[in-house]
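Of the protein chains in this complex, one is absent; all others appear in place.
So that you can tell them apart, the chains are marked A, B and C in the order they are listed, and the count of residues begins at 1 in each.
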């Protein structure tokens, strides 16, 4: 374990009166640095026009084209998963329809050695990072709690208990720092999850230990049925950052270019030892919370319709078409790629899964306890009697 | 339950795009309003001179004189309690020596119908609010978990599990609002407690429900052995306020005049329906965490000495003496009053307490369960055999 | 809700909803809050229509924070209200654990009864609905082990109504466990009779009389126990089924009277068996009925493993077969 990485945490305790004065003096600088820009960062507007921003240059066209392909695939994944729910192949699916730009950017901003900590809604991001679609969907198909090996692509489990994963992300980053690894961790959650105590504790730990974590909040305006204004009355969720001593930034969550700009800057900063940041993406959950939910109970169709023109795919398509980078041929190619993934999902999920009841006992402990050996034997005997 | 109080929580959901724009527009105003002043508010400096502040006029001399008396009593209470620990009459005492201005101001800013939610360290504040000294010390003497009736003076139990009481404070305020009561709630905690998830949830609930709560953090630079800089790297703890959409303010916690100014303003604002505020008092824990602690293990004597000239009593004495409001005669009178309280503490705690083992079962449920009746009977029988 | 001459056919969820509405109408101080309990009516629709009928100050959504919900409920109860909070799912009550154990359970005792906390913690609870992880935990043992809490779980539609109304009126905090898999079960009930009906907290009931052995169950395990008894009857064995209903306080009298009569007992519960409510029942029955027992008190419980994924839960849950197998182990040859 190297002690050379990062600045030492424990410098000698300064004179507390100095601290009082210093803090007051340093405050103005800190404020402008840590508070988000006045409006969410936008680099491509809904009509596909570039919006100039002093701090964030527009990513180059080829990069955007490659990520546009991921957007198209992401949308198709959401559609296919919804269809598989209707066919009874998936128990439930929390769709990221409308949030695909966030999903794609989350995967795109990371390097191979970095870690992603996704939630149940981040299926598209998980797949975009390279995890096998079928393994990703195991959880929702219902044969096991998590279907992929988190170490293979450095993607943690898709967390269900809200905000809890943010602390795991902090821990992975902390271990990476102590071991001298060049790892950045992307910690993802929704707007609702920012109300949980674990959100608070995670941001504070990351800031105090000066860890390479990018907190990425997809503010899709709803936590199931609860709109943002009943979740928080802060000027924005990014305004929480200064309370931990880290910068906060808002970004148009339907603008893939802006997301890439802001997230990459956060990742670079973290990798360079600059500590954590909080990024709030302003976006919208176009569909119900899951297929089990009925969004008409709590929001109007007009509200949803108003977001249609802001669709992340439309605007990037306009922009790239305007640049003549996106051709009809490319569009067809991307659609085919998306179809390939969808087909893989269909085939994989249409195949019957075999579950092994012995698995119930196999992974609870590294070595089965005497009690579990007994219980497993009992079940085995029971099942053998049944099949007789 | 009136529905007329307060503004309705659920106005119709606005257009989300409007919201995005609005928030950005409103942000600048919000920031200057919610961020703390550049330096902690100070109205009387360590040398006893008035410091002018545009927002906070100096409280009048008679008020300050009356509260100075409370300071003197508070200091005496701390000393007496420490002595009682040495004599084995109290098991332990977390002293507020050095923080007496915060303690006195906490009681002074509230009206009779208001509620105080103190911690284990806020004994002086609890007594200043009118709770009987002996009843206050029952917890630390060890005969019951809490010795006073919280309803008598509207002082909740002195909470031990950190930050948990802040949520109770929010609940009392919420009920008061729903019932149309004219009640403000003072929710107290230390710097360390701001790291707990419950702190976050309490501030957010208070803000979202727009409740009359004044959060009062006594930042005494330490959580047991852990200095503030390992607790938070925010510009100040008051900078957390904006992340909840409430104003934050820093105040010199050794300046009783400034504390009264800032807290009273917060209480008035809350009472007028202005919602919650967060006040951070910058102060210092002059003694060990409790008598069981050994502060020399984690801080230097020089550091402690440097705070001596900032003592809250000294500076108010200088100021009031300068005004000729505080005379030698008054000083003697206050010292006598303090001695009376100390004597009451000594006498009360020197008297042997009788505990009743039956009390173990008496208050767990409103009506004893069959199980507890059995267990109580068993204990009774056991004890009767012993005394035979 | 369909009305017949004798009564009304209600789902379990609707019975709970009716109890909430009736009690809110009867008592102005009852407030309902939690996640998605307002306009949505709760993810199981148990609070459906309450905001519309009683206003958003009586039934409302909170920010997404369970400790916050619980801690705020403590304060509201301190200040004269009767909060009924919903934890969205069993495992999502864990963030509130400190508030429950250190305050909800202890505040009245701590203050020598000066502060009462008449609040209800509703928890959609246990498995059998093919839910993903964290949505199926049987968490009753955590609460039952915590002195100061009252813990109940209805297993029938009438009890859903009666126990919930009683829980809201109860002077002490009640953990109210609603077996999720029963939400959509229906029964014909006479609401007027129920409204006038008798108390349930602290009392177990004989759900099915029998002579040869006693099955002791609560919540989601009760219907399974009843089906097992039905099946056993067909094989000529008469099983008595006790519906515990009230885990704390526990009704030793009813349970022990039955076991003393039958001489044999099996405890059935979905939760992992180790250090559980089922352990407690087995322990106390053998303590109290030792000389009436022809065999040890046995248990049919969940295995000591995390709740399994949907496709495996059938192997985990106490089943009729597993209960009957266990009854067979009660050393009948010696009887």
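What we mean here is this: contacts are C-beta pairs under 8 Å (C-beta built on N, C-alpha and C of every residue); 3 or more make two chains touch, one makes a residue touch a chain.
These numbers were taken from a predicted model, which means no experiment stands behind them.
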Left-out chain, listing which of the shown chains it touches: A, B, C
From B:87, B:160 or B:340, residue that would touch the chain that is not displayed: B:160
Contact partner of the left-out chain, one of C:64, C:305 or C:324: C:305
Candidate in contact with the missing chain, chosen from B:51, B:83, B:226 or B:335: B:226
Which residue of A:61, A:150, A:274 or A:357 touches the chain not shown here: A:150
Residue touching the undisplayed chain, where the options are B:42, B:195, B:236 or B:283: B:195
Residues of chain C in contact with the chain not shown: 67, 91, 94-95, 97-98, 101-102, 105-106, 109-110, 133-134, 141-142, 144-148, 248, 250, 271-272, 274-280, 282-284, 286-288, 290, 293, 295-299, 303-306
Chain not shown, touching residues in chain A: 1, 3, 8-10, 144-146, 149-151, 156-157, 161, 164, 166-176, 178-179, 197-198, 200-202, 204-205, 208, 359, 362-366, 369-371
Interface with the undisplayed chain - residues on chain B: 91-92, 139-145, 160-162, 192-193, 195-198, 223-226, 230-232, 292-293, 297-298, 353, 355, 357, 359-361, 364, 369, 371-372, 375, 379, 382-383, 386
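Definition applied: only the chains that are shown with their structure count from here on.
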Euclidean distance of C-alpha centroids - chain B vs chain C, Å: 40
Computed distance of Cα centres, chain C from chain A, in Å: 37
Residues of chain A touching at least two other chains: 195-198, 230-232
Interface hub residues of chain C, defined as touching at least two other chains: 38, 62-63, 65, 67-68, 95
